[in-house]
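A single protein chain has been omitted from the complex, and every remaining protein chain is retained in its original position.
So, subunit A:
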Amino acid sequence: MDYTKENDVKLPPQLICNMPELKENPFKQRIAEVFSDDASGNLSFNDFVDMFSVFSEMAPRDLKAFYAFKIYDFNNDDFICKEDLRVTLNKLTRDELAQEEVTLVCDKVIDEADLDGDEKLSYTDFENMISRAPEFLSTFHIRI
């Protein structure tokens, strides 16, 4: 398979999710979907390189924030709404948090980060929040 000539070779998401770098990541399926062309999780070589380029040390904050927003937006509606947050929290804590606690935390997140008062986070809200979090650059980073 010569991927430089044929750009059509694609890896299925199962293979991507079994990579050692992504195996323990709760968002691995979502990462594969975001970086693929058709949101199916099949990554071509170019997409694969894009993915690791964004996760590398040298990628600037804006680029990482852009893709982080896409990853956390589970229903692809260009907003992070309460449902997206609920899924995120459940993935982060392995479903250990009780449902009322999850709801409480989601409400608090929306309270903190939502600037325009529409009960969901737009990209601007998200970027503004990220700009005030210095640890974002070191956590949104995969070392290869």
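The rule we apply is simple: contacts are C-beta pairs under 8 Å (C-beta built on N, C-alpha and C of every residue); 3 or more make two chains touch, one makes a residue touch a chain; residues count from 1.
The definition used in the following text is that contacts and distances are computed from a predicted model.
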The complex's invisible chain, by UniProt name, from "Transmembrane channel-like protein", "Origin recognition complex subunit 1", "EF-hand domain-containing protein" or "AP-2 complex subunit alpha": "Transmembrane channel-like protein"
Contact footprint on subunit A, counting only the chain that is left out: 7, 20-21, 23-27, 37, 46-47, 49-50, 53, 55, 57-63, 66-68, 70, 72, 78, 85, 88-89, 92-94, 96-97, 101, 104-105, 108-109, 112-113, 115-116, 122-126, 128-143
